[in-house]
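Some notes on the structure that comes next.
For this view, one protein chain was removed and the others were kept in their places.
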Amino acid sequence: MEQQFDTSKIGMWLFLATEVLLFGGLFVGFGLMQARYPQEFIEAHEHLQRPLGALNTVVLLISSFTMVMGVNAAQRSDKKKLVMFLTLTIICACIFLGVKYFEYSHKFEEHLLPPRWYHAQATDTVRDAQGNVSHGYGTFFAFYFMMTGLHGIHILVGIFLLAWIAVRANRGEFSHAYYTPVDLVGLYWHLVDLIWIYLFPLYYLIK
Amino acid sequence: MSTQTHSDKHEHGGPAVYTKTLLALLFLTIVTVGASYVDFGSGNVVIALFIATIKASLVALFFMHLRWDKPVNAVIALAGFLFLGIFLMFDFIDFGARDNLRPVNFNGMPMIQGASGASGAPAAAPAPAEKKE
Amino acid sequence: MEQSLKFHSKVADLPRPVKNYLNNDPGIWSWMTTIDHKRIGVMYLVGVMSAFLIGGIFALLVRLSLLTTHHTIFGIQVTAEVYNRMFTLHGAIMVFLFIIPSVPAALGNFVLPLMLGAKDVAFPRLNLASFYLWVTGAVMAVASMIIGAVDTGWTFYTPYSTTTSGTVTLMTMAVFVLGFSSIFTGINFVATVHKLRAPGMGWFDMPLFVWGIYSTAIIQVLATPVLGITLVLLALERVFNIGIFDPKIGGDPVLFQHFFWFYSHPAVYIMILPGMAIISELIPTFSKKTMFGYRAVAYSSVSLALLSFIVWGHHMFVAGQSQLATVVFSALTFLVAIPSGVKMFNWLGTMYKGNISLETPMLYAISFLLLFAIGGLTGIFLGTLSVDVHLTDTYFVVAHFHYVMMGGTVIAFIGGVHYWWPKMTGRMYSEKWGAIGCALVFWGFNQTFLTQFFLGSKGMPRRYYNYLDQFQPLHAFSTYGSWILGAGLFLTAINLLASLRKPMDAPDNPWGGTTLEWTTSSPPITHNFEDQPVLERAPYDYRPEVVAHS
Partner (left out) sequence: MEWLRAMMLPAQGSAFAAEVDFVYMALFWLSVVLFIGIAFPAIYFAWRYRYKPGRVTPHQTHNTLLEIIWSVIPLLLCVGIFFWGLNGWMKYAVAPGEAMEIQVIAKKWLWQFEYPDGSRTVNEIHVPANKPVRFVMTSEDVLHDFFVPDMRVKHDIVPGRYTEVWFTPTVLGVHHVTCAEYCGKGHSDMQAKLVVDNDVDYAKFVETGGSEWEDYKMNPAAWGKLQYERKGCSTCHTLDGTKIASGGPSWKGIWGKMEKLNNGTEVLVNADYVRESMMLPSAKVVAGFEPIMPTFQGLLREHEIQGLIAFIKSLGNDPNGGPPAPTVLSLPPKPDQKK
């Protein structure tokens, strides 16, 4: 049992390393494009609502906390608390997605979209001789949607995993002797949180 | 701090540690949001990423149990970030050192031909600004 | 037959078990749902061999249409579009469907747990999932060939790949899926090596094949996700114009090359490291001599894996990256020569004063030494900046990477298949025809690709449908070589398949190997070993007292 638990954990960490590099490609692309269009990126990020981003950060941090409390409950074979904390985590995840939905629809309304659909805003100052705005604005939102979108997909997958774990926990399948799935889903969930910890300042805060 | 059930060697940390970690994370979130309202010039990026890294380390060490875990898992996690760092560093070696070449009789970049994407958006439509709903 | 049994231990084999992994649970369904690493390995072997066949046919067709300047194949006119699709499919199939999964997923799956004395890999179900992802990717790739066409070259360079018509999006998604198949294999093998070694087996008691596969798995885990995100970006660029790679809307096509080669250069080592790993098994076994410099070879595998991540820019010396980056990448590239050389010299050191018998696998091992030497030495030309400017994007590069990929990996792979064939199938093939096949492959390969070094240095660019008349004789010579190569491979395949008609006659340890897979029956039982093996001696220890004891 001990052996299998350790093996699963190594496997999970290897998977998390691939996740880091999967997101990493997008972070590298974002960094290079920001270096290419510094002014555009600064102006474009003003369109993101800082309070909503901060709210989502807090929600995800709390969900991480409830998750780790859930794992702790599983280690103590406390079925009731485990189910409760998993439910709380799912609720936090749903709040996060709700806020994201609100933000996304706002962006769509204002046509703050990738280059092909981007509509110039009054505040966009980088323009060519004909008055066309730079592609950099659209590029910013292309990255915004790709990175938060990929992150959102991970949240969605996480909700399903958490629900699955919660159902199994409710059936009493986990105890201090066997809680590997809870631990692994927990690791996944923390990674999703960890990535958001970087996304938040990069998109909402950096000047 | 967890002797109420059968002592299990996996169990580390415990609610008190986790609560303290959460409070630290929330505090750092307030700090980083606050710092973003102050203009430090290019220092803003450094400060924001520095605080983010502290937060990420807290999550990894306490929530993800790396502080107590077998070292191999920490090595794997660090390897992920190390190779990401390599990727980023060499790309910046390229992008940061490119020269911006122009011919002597430069009169604007030539228009780039070809369908842009499979949907066949009209060629040379760089100005979404002109589109009207 | 009698010859191949010459190392066979004087001690009689254990009685052959009635039930082995092949006949234990017959029926297609039990194969398709199996989580036995040996069966998955065999299914992978069948799969990658089919891909090799398709890719090989495309290769022969490409060579055939280059035979003369008339561009006909059996009298049928080949247009430039058709030619471009053929070389694209040849490259994409060979790289993504064949070479990358060939040694790790087919042979590695079969042999690695046996070598470690384990019952199975760490995550058997993940292993099966990896195989089905491979099948899905293969089906998608074939579908993209049938319902449309891809003419981008296997490198998918933007902006050509974002603007050309055809089923590029489907093909990139196929490669994306294949990437995850590769990641799952990698995760599995790293965890297996860490946790499932037999009692008594420390890190430096592992066979060198395991070291090679372990290093490969590290690359698979850390580099492949970047390929995944690159292909997603490419598909998004094609469908939604997100403007990262397309210069028309403010993107940077050279950025795509960085993304692509950050994976695809390490991928070269996903291909060659397992090949080297096989050679490190073959040489001590057939030299009947202790592996010389075991630790040096093991470390060189790991250091090659790590170096592979910091040299990708040498594919882009003239592509428009900054001059600083070019110089840095050139300098780092030369470092690769050191661990490669260390391996080479240690193999020769192992052969020195050995007791060398030239069975088919050893013939492939010696072929590997010669061909990989040429592949490696021509790499020095390409790493040297001033010379690379002239040689890059010409047939010189084509010849160089075929010497490494085909002369290195594929030759080692075929050698490995011959080496473990008795263990996998329980049958011996004909040594005579095996040797003839090897000779034909060696000759045909050299005639095909040595010629291309001269074409390239003369200034023949790669991926050319038309060429200047002055190149015609060399092209024709190369094409004739491809026929010999094809004949040799065909003969080899027939020889192996013909052995399947025979009764199971292979002894448990036909070559006198010292690693754990030779201590179980041929073919092994479903759970690999009757009793959990305990490691009693280090691998490749051929001292008489040790051999006698075991």
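Which chain is which? They are A, B and C, in the order written, and residues in each are numbered from 1.
The definition used in the following text is that a residue touches a chain if its C-beta (ideal position, glycine included) is under 8 Å from a C-beta of that chain, and two chains touch if they have at least 3 such contacts.
None of the values given here were measured: they were computed from a predicted structure.
The chain we do not see here touches B, C in the full complex.
Only one of the listed residues, C:Trp31, C:Tyr160 or C:Trp433, touches the absent chain: C:Tyr160.
Within the whole complex, the absent chain has one touching residue among C:Lys119, C:His390 or C:Lys502, and that is C:His390.
In the full complex, chain C contacts the hidden chain through residues 6, 80-81, 84, 151, 153, 157, 159-160, 163-164, 247-248, 251-254, 287-296, 318-320, 323, 326-327, 330-331, 334-335, 337-338, 341-342, 344-346, 348-349, 351-358, 362, 366, 369-370, 373-374, 377-378, 380-381, 383-390, 392-394, 454, 457-459, 461-468, 541-544. Within chain B, the residues in touch with the undisplayed chain are 101-105, 109-114.
In this text, only the chains that are shown with their structure count from here on.
Summed over C-beta pairs in contact, the chain pair with the top total is A-B.
Note on chain placement: the centre of chain B and the centre of chain C lie 35 Å apart, centres being C-alpha means. Separating the CA-averaged centres of chain A and chain B is a span of 11 Å.
For chain B, the set of residues that touch two or more other chains comprises 72, 79-80, 83, 87, 91, 95-96, 116-117, 121, 126. Residue positions 194, 222-223, 226, 240-241, 249, 255 of chain C each touch two or more of the other chains. Those residues of chain B that touch chain C in the shared complex are 72, 79-80, 83, 86-87, 90-91, 93-99, 112, 114-119, 121, 126. Partner chain B is touched in their complex by these residues of chain C: 159, 162-163, 165, 169, 194, 218, 222-223, 226, 237-241, 246-249, 254-255, 258, 262, 309-310, 312-313, 321-325, 328-329.
Across the interface of their complex, chain B is touched by residues 5-6, 9-10, 13-14, 16-18, 20-21, 24-25, 27-28, 31-32, 35-36, 50, 54, 57-58, 61-62, 64-65, 67-69, 72, 75-78, 115-120, 130-133, 135, 138, 176, 186-187, 190-191, 193-194, 197-198, 200-202, 204-207 of chain A.
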